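Only one protein chain is missing from this complex, and each of the others stays in its spot.
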């Protein structure tokens, strides 16, 4: 209850109170009884989003923490990891030294958070949702594949702002897209939105090792992977489902084959995709189409100069570049798999869900080298 | 001229006007004539530091731009590069796409800036200073070696906040330390400050390729450097001068040999140094000495767990780790050569010189991987 | 002049003298005058091929030297390099220390060699041939693109043993194939030979930095290329010409598009290519086709297990792997760009041209890691 205590005779005539997560202040404007007294005071009172993280020891959780620790409107309530309970978060997640005193927790105080990030392994998010009663008021952002496929059985919105910004803004639950899926979809959305996907699509995308997660395996062994190249799941990668779903959302009835070859690269971060398909547009028309489509995108840029992967590494950007060769339109697209391809996009979604500026906390310095 | 226009009868009784670079607002408090009228208004008016950059096409300039572009209190006035004049800065400096529309300039509007960063090659800063009349009001931060040696001929302060914070705060001209020099000095300052450097010192430090700059050379060729290791200038690296100067500043009369072997590493960013010397302290005493010395350091942290280089990559941090083996104290220290070793420290110095929080604009997300 | 000195009365009745490069011995069989005296003696006398190298300071020359230095049937007569004349070859070419005392030479004693390797830059081989009178007896193996296109103006044979072994055996002049061209052709030859190239072809191939040569450039700078990916000349790489020429040699009238995207990888050695096209064969049929086609190939192997690039690095091998997805046949092919893609294949060609076992000197230990 707010009481104007400046002068007793009057009551409060008008209080305009605008309050919001992360607006950076709490605005109170009082128009008092006497005509000429105007009291205007802005109290700096940051309303912070309380965040809980499930699966806190994995790569995406680490990246999420590296972002959120500097996010002006976020307070990390807990980082759940049964295997690491009690250990300092900075001991597990490289780069957090000096930035946080947080410890991993085995508890799940779900009613104490505003948003929950599920950084669990694929399959485990569904198990978590079934095993726990998440309060309806708590927003959820799931980084696994579990809720990416639209279904009458759940209300998760596919969290790719480039096509679903409005839905995300209103959503309580968001399924964060896959990394390959994000890179490839960014390459194809403008064509799909214009109904121009008329032929099969050819995609080759090379990914950093962090895409395979923290668990050691033969193909993540340094001695093997250093200076090495290989493919996996050619023509059958699981991300094809969500790609197809989004393309059909934009271009109903799209049914062409997507010939997708995922490549394991000898670097840690980033996805670099080359995509081409038959396209009736000439280069200038295509450039205009893409520029228009991404005109309002917060992080996706269409460039004129042949780009390289490191331009996006450690940023939440998507970069797109076009060439036309005979009837083929070549679309180069690239993202950082841990950022725009995972935790960065998750924060972007959080920003949208809480009414913050989409870019808050995501003005990340590019690695450059 | 500020006029209180609320009510005509009175004049302005009190104006308390606190203004500062980057304080984030311009505070005007008016206590008016009538006893009961209090007008208090905070206008969000950012006073930005106008920055000019000389030698704008090199690595340190690029890194500086990647930092300053997100610095809340900086406005980049010009980026000088005769060879690139007219070209977009984002064409040359990776990672700036979508973040700036700046072009390189061949002009030098020195009177339009508050601070000048000299990112020139070693030797060129002196030439620049001789050839140009920099207004006395313009602060200068020189990233070359040219003014690191104290001399009656110039008034540059050696810009290592861990020992010279006060001097930097008051300085108009700062000589930004070398990258190897920073990493090694951080390892030795607490001992020197306690007068404990009593024996010769052994240093091996491995550096990323960006330390050698943008100019291609045999040893920066990818085919050669990939998976390769080599040394250069053993026992004779030019940074030994500034290291010795600082150590003598803390421990007058220090004269012991510093046996320093610089190593070329097959990575792009970072310096990892191992330093050891005879030390009378036991491990706990040494840890306490270091912890106390760096207690107020904004970016230098003493850790208890054997660290690795990537914990500092893409941050302005220095990380220090201690072990004791017989009579030898081993000090592991590491920095990002382009940040704490160059442009990050330059911004830290700028923050101090302009009365900003030392960390402003430097809460950089660690690369992690 | 050979004189049988066993017994004076007779003259030499029969001398059967089989002599050959690298046969390892010089066979002299004498059937003497007396009926019962049979003299048979094999003198170990290696007839070595005298080799001259033009453009001796580049990468392919270095690799050639690293092979030839251990080739049992080769003697290096001169390594021409005007820029390095007089310097030890081992100073320029890594890995030759302790293996050779050779110096670079500015001279061209063309009449003292049996074979000449042209390791010149593209365009320079033609200039060399025009400027110098190479004796007709001297065999030439050109590693540049200059003579790969068949033409009435020259008699160079395209030196890809997998399709031209017989021609190479008889050739005096051989145009050594390009690296990308070799990797991609190995993927397509069996289909072409069976007349099965009926649809357009999709190729993505990633190459090591050594493919771009010793001359430093922006994209060969370690700081840039490390952990980076980019493409160049998509759909228009110069090797498409020789690929098309060979495919038409096997499948007359082949005219389908080859959509080829060359990728710059962040490793030094190797080319990893994924190729796919519509194919009527099922997987087993395709495997059989490929196995049969390469049955006699000295270095090209069809494998059943998804391979990785390092399986060929530092070897002269080509490895091929097949998958079938719906109507698409996926062919993974890989080579070491400096060996099977350049100098290794050049030595393979030399072996064939001189009647040696094709594998001589090419049993190279794989790097493994």
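By written order: A, B and C. Residues from 1 in each chain.
Following the convention adopted for this analysis, contacts are C-beta pairs under 8 Å (C-beta built on N, C-alpha and C of every residue); 3 or more make two chains touch, one makes a residue touch a chain.
Quick caveat, the model's predicted, so the values are computed rather than measured.
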Left-out chain, listing which of the shown chains it touches: A, B, C
Of C:132, C:292 or C:366, the one touching the omitted chain in the full complex: C:366
Selected from B:47, B:121 or B:261 as touching the chain missing from the view: B:261
From C:67, C:240 or C:335, residue that would touch the chain that is not displayed: C:67
Residue among B:179, B:212 or B:309 touching the omitted chain: B:309
Residue numbers in chain A that touch the chain omitted from display: 59, 94, 208-210, 214, 216-218, 220-227, 266-268
Interface with the unshown chain - residue positions in chain C: 7, 36-37, 39-42, 59, 62-63, 66-67, 70, 91, 93-98, 208-210, 226-227, 268-269, 299, 301, 303, 305, 307-308, 310-315, 317, 319, 338, 363-369
Residues of chain B in contact with the chain not shown: 202, 204, 206, 223-224, 226-232, 234-236, 257, 259, 261, 263, 265-270, 272, 274, 276, 306-310, 313, 323, 325-326, 328, 330, 332, 334, 369
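As a working rule, only the chains that are shown with their structure count from here on.
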Mean-CA-position distance for chain C and chain A (Å): 49
Rounded Å distance between chain A and chain B, as computed from the means of their C-alpha atoms: 32
In chain C, residues with contacts to at least two other chains: 223-224, 226-227, 266-268
